[in-house]
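The complex is shown incomplete by one protein chain, all other protein chains being positioned as in the whole.
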Amino acid sequence: MSSTETSQQTFIRSDLVVLGGGGALCVLAALAHYGSWNSVLTFVVAAAAVCMLATLVGRSVEQLGDRFGPGATGVLQSALGNLPELFICIFALKAGLVEVVRAALVGSILANLLLVLGLAFLVGGLKHGTQQLGSERARTISVLMLLSVTAMAIPSIAHEVHSPAGAHEVPFSVIVSVILLALFALSLPFSLRREPGAAQVVENEPPRWPVWLAITLLAVAGALAGFVSDWFVNALEPAMDKLDISPVFAGLVIVAIAGNAVENVVGVQLAARGQSEYAFSVILNSPIQIALVLAPALVLISQVFGLASLTLVFGPMLVVALLLSVILAAAIAQDGESTWLEGATLIALYAIIATSFWWG
Amino acid sequence: MSSTETSQQTFIRSDLVVLGGGGALCVLAALAHYGSWNSVLTFVVAAAAVCMLATLVGRSVEQLGDRFGPGATGVLQSALGNLPELFICIFALKAGLVEVVRAALVGSILANLLLVLGLAFLVGGLKHGTQQLGSERARTISVLMLLSVTAMAIPSIAHEVHSPAGAHEVPFSVIVSVILLALFALSLPFSLRREPGAAQVVENEPPRWPVWLAITLLAVAGALAGFVSDWFVNALEPAMDKLDISPVFAGLVIVAIAGNAVENVVGVQLAARGQSEYAFSVILNSPIQIALVLAPALVLISQVFGLASLTLVFGPMLVVALLLSVILAAAIAQDGESTWLEGATLIALYAIIATSFWWG
Partner (left out) sequence: MSSTETSQQTFIRSDLVVLGGGGALCVLAALAHYGSWNSVLTFVVAAAAVCMLATLVGRSVEQLGDRFGPGATGVLQSALGNLPELFICIFALKAGLVEVVRAALVGSILANLLLVLGLAFLVGGLKHGTQQLGSERARTISVLMLLSVTAMAIPSIAHEVHSPAGAHEVPFSVIVSVILLALFALSLPFSLRREPGAAQVVENEPPRWPVWLAITLLAVAGALAGFVSDWFVNALEPAMDKLDISPVFAGLVIVAIAGNAVENVVGVQLAARGQSEYAFSVILNSPIQIALVLAPALVLISQVFGLASLTLVFGPMLVVALLLSVILAAAIAQDGESTWLEGATLIALYAIIATSFWWG
C-alpha cells in the first residue's frame, strides 16, 4: 500500500536511475566494445545496457501514451516494446547467427509462459495465497495466444513431418508471415479498445514529462538501442565460445531473457502486488506479439534485406516445447486459479526444457 | 426478425428453388458427364448438384422428422446428412483415389473446426458483439469431439512412430473402426434425448409436406446423389490435373468443403442470426459423426467390398493438423466466449494449414 501512496516521488527517482544507469551502461558498453575488453564482460555490460534502454523506451511510451488513452498506449508499447529485441535479432541475422535468433524467438515465448508465469504464480501465491485469474479477458487472451502461436508453428510441423510444403520453406514461411502480420493489423482496433485493466494501474499518475522530452528520449533510446544491440551481438559469439555454451542455449535462455527482461520483471512485480489478473494478461500478451509481429517481421526483413535467411522452421524440440507450453498456459488460464505450487511446477518445467538444450 | 415472421412463405419458395435448382443441376451434370464436357466445368456442375441434393435430403429429413420429435430428427440427420459425402468417398475409393478420401475425411473436420467455426465467430461477432458459448451442452459436445477424434487418430500415430501396430495397419484399423461404430451406437440414446436446442429453431414450422412426398423425395434425392457423386468423382481427377492441384489438396479443401457445404452454411447462418450456442453445437457435432460413423464405415466398406483399401492411417501432417484443431476447438469451447478476432484467427489458421498442403 505504502508504495502506491508515494509512487509519484519514487517514480521520479526511478526515472533518474533509468536515465543515469542507462547512460552509464551505454558508455561502459561502448568502452568495452571499442576497447576490446574480455568478451564475457562486454556481453554482460551490453546486455545490461539493452535492458536499461528497453526500460527507457517503455517509460517514454508510457509518458507519451497517457495523452492518447490507455488503448493507444498498449498498441504503442506493443510496437515499440519489442524494439530492442528486434534490433538484437536483426544484428544477429546480419552476423549469420540464424540458430540463435530462432532459439531466441521460441525462448522468449517459453520464458514468458513457463519461467515468468511460474515466478508470478510463486511470488503472488506465497504473498497473497491462491490467486484468481478467472476473468473473461484472461481467457480470451489465452485463446488468442494459443491460436497465434499454433499458426506460427505450422511451417515447422510441415517441415518436421516431411510434408511437401517442407521443401518450400522460404515461400511458405513468407506466406504465413504475411497472414500473421495481417492478423495483427486486424487485431489493432481490438487492442485499442481493450485495455481498461491496464489503465487502472497507470491512471493515477499524471504524465510527468512534457511531450517533447518523451519523444526526444524515445528517439535517443531507440537510436542507442541500435548501437548497443550491435555490440551485444558482436560479443555474443566469443562470449559463448569462452563459456562453452551452445548457440541454441544462448538464444533460448540468455538472449530470450535479456531481450524481454523488462516485461518479465513487470509481470512478476504485478503479481507481487496482488494484481494477478493484470500480470497474467501482460505475460500472455508477449507471446502473441512474438507470433504475430516479431517473428513474421523478422522473416520478411531477412528475405527483403538479404540477411541470413530466417524462416519459420524451428527445430523439432523447440516446436514441441512451444506447443506444450501454450497448451499448458491455456489450461492454466481456463483453470481460473493459480497457486504457488503451480508456479513452482512451471519453473521446474522451464528448468527441464532449458536443460534439454544445454547439450548443444 | 422479419425472416422468421414470413418464414412459412419463404421456406416454400426456397423448397421450389431446391427442387428446381437441384433438378436442373442434375440434368446439367448428366449432360456434362455423358457429353464429355470440359472436366473443370463438369466438376463444378456436379459439385453444385451434390450440394443441392444434400440440401434436399436434409429438408426431407426435416419434414419427416417433425413427426418423430426433435431427437429422432437429429439421429436421422446424422445418418442421412453424411449420405452425399459417403457416396463421394465410396466412388472415390472405387476409382482408387485413397489419398483424396483420406484428405477429405480430415479436411471435413478441419473445415468445420477452423474455417466454419471461424466464419461463424467472425459473422456472429461483427453482427452481435462478443458471443456466449458457455453452456454445459457446448462443453460436453466439445469433450466428446476431442475424445472421438483422438481415438480415430491413434492408428495414424502408431504408424507414424513406427510402433509395431503400425505394421498391422489393416487389422488395427478394422478393430478401431468397430470400436468407434459401437461407441456411436451407444451414443444414439444420448442423442435421441439431447436435441432441445435444435428443436427450438425448427419447431415453429409445422410440416409442410405429406409423409409420402417426404419419403419419395428422400428416395429420389438419395438415388440421384449416388449417380451425381459418381460423375463428381469421375471429373475430379482430370479437373485437378488441368488446374494443377494435388490430390491431397483437392480432398482436403475442395471435396471437404463441397461435401459439407450445407452443414457449413447452416452453421454460419445460425451464428449470423445470433444463435451462437446452437451454431457451435452443430459445427462441433460434424467432426464427431465423421470420427464415429463416416470414417469407420468407409474403412469397413472398403475392406468388405474390396475397394481400394482405406485404413485409419492418415498422413502425419493431416494428423498433427487434426489433433491441434480439436485441442484448439475444445479450448475455445471451455473459454465460453467468442469474438470476431478469434474467428479471424481461426480462419487464418485454416488458410495456413490449407496452404501447407498446396505443394503436392
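Chains: A and B, in written order; residue numbering restarts at 1 for each.
Operating definition for what follows: contacts are C-beta pairs under 8 Å (C-beta built on N, C-alpha and C of every residue); 3 or more make two chains touch, one makes a residue touch a chain.
Everything numeric here is computed off the predicted structure, so don't read it as measured data.
Student: Kindly state which of the options B:Val18, B:Ala32, B:Cys51 or B:Leu180 is in contact with the chain not pictured.
Tutor: B:Leu180
Student: Of B:Leu25, B:Leu146, B:Ala239 or B:Leu341, which one is in contact with the hidden chain?
Tutor: Within the whole complex, the residue contacting the unshown chain is B:Leu146.
Student: Going by the contact rule already stated, which one of B:Ser14, B:Thr130 or B:Ser163 would touch the omitted chain in the full complex?
Tutor: B:Ser163
Student: Write the list of chain B residues that the hidden chain touches.
Tutor: Counting over the whole complex, chain B touches the hidden chain at residues 136, 139-140, 142-144, 146-148, 150-151, 154-155, 157-158, 161-165, 167-168, 172, 175-176, 179-180, 182-183, 186-187, 190, 323, 327, 330, 334.
Student: Counting contacts across the full complex, list the positions on chain A that touch the omitted chain.
Tutor: The list for chain A reads 160, 246, 315-317, 320-321, 324, 327-328, 331-332, 334-337, 339, 341-342, 344-346, 348-349, 351-353, 355-360.
We adopt the following convention: only the chains that are shown with their structure count from here on.
Student: Chain A and chain B are the same sequence; what rotation (0 to 180°, nearest 5) superposes their CA atoms?
Tutor: Superposing the C-alpha atoms of chain A on chain B needs a rotation of 120 degrees.
Student: Mind checking the centre-to-centre distance between chain A and chain B? Centres are C-alpha means, answer in whole Å.
Tutor: Here chain A and chain B have centroids separated by 41 Å.
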